[in-house]
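One protein chain omitted, others in place.
Now for subunit A:
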Amino acid sequence: MASPTEQFEIRHFSDPLFFIGGSPVTVTNSALFMIATVGVIVVFMLAVTSSRSVIPGRWQNAGELLYEFVADTVRQSAGKDGLVFFPLVFSLFAFILVANLLGMLPYSFTVTSSIIVTATLSLLVILTVIVYGVAKHGVKFLNIFVPSGVPAWLLPLIVAIEVVSFLSRPVSLSVRLFANILAGHIALKIFAGFVAALLASGTVAAVLSPLPLLFTIAIVALEFLVAVLQAYVFAVLTSLYLHDALHPGH
């Protein structure tokens, strides 16, 4: 029986192309699934915008629904002027959603089950917030650490809390996605492993095998939900953080 974490292994399909800081860059299963993820999004978006008719067909309607859904998320969380970040939030949402869903295919690899991938995406968000906030508001951007209407004697404490909360954002953002996907896939693997183990035991315990099978099916359904939900959560939190970059005062 393979280890439950075997599915997260990075497999190298080529010799190192080059090195970054002593680490090899190779064509890996992760890289292929990233390319596949982007490929699926590109094909889908091209398909839904191929006819571009005023009265949309089914595919175009799906594309427009996705567009409006993400646009509404950005509008509600980041405000109307947050739409400058619409392409970024849309890309993040689409990438994570498709990567998660591709990861649900048997024998596939889940790009977002790697902490470094979710951390890189989170850092991208936080750096965007900081760079845009400072470029737009300069020193005033530091107002995000100073909530208005707080008594002066409380300010040092509040500012400290705000700084810690700001610094923990990329951590929570990346760990939330990574841990959800990782835990779900491990649970799936373990319960599916029980089915095989019970059947292979050759004892009366084999009659119990439908039980973990039912669990496995339930977890598959749950994982599809998690795959979509986590992509949405990532997009909403990104929009909320970008709101700070647009309006540093609370």
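Criterion: contacts are C-beta pairs under 8 Å (C-beta built on N, C-alpha and C of every residue); 3 or more make two chains touch, one makes a residue touch a chain; residues count from 1.
In the analysis below, contacts and distances are computed from a predicted model.
S.K.: Name the chain not shown, per its UniProt record: "Simple sugar transport system permease protein", "ATP synthase subunit b", "Phenylalanine--tRNA ligase beta subunit" or "Spermidine/putrescine import ATP-binding protein PotA"?
M.R.: Spelling it out: the chain absent from the display is recorded in UniProt as "ATP synthase subunit b".
S.K.: Hey, which of A:Met45, A:Ile130 or A:Ile190 is the one touching the hidden chain?
M.R.: Touching the chain that is not displayed is residue A:Met45.
S.K.: If the missing chain were put back, which residues of subunit A would it touch?
M.R.: 5-6, 8-16, 19-21, 23-26, 28, 30-31, 34-35, 37-38, 41-42, 45-46, 48-49, 52-54, 56, 60, 63-64, 67-68, 86-88, 90-91, 94-95, 111, 113-117, 120-121, 124, 178, 182
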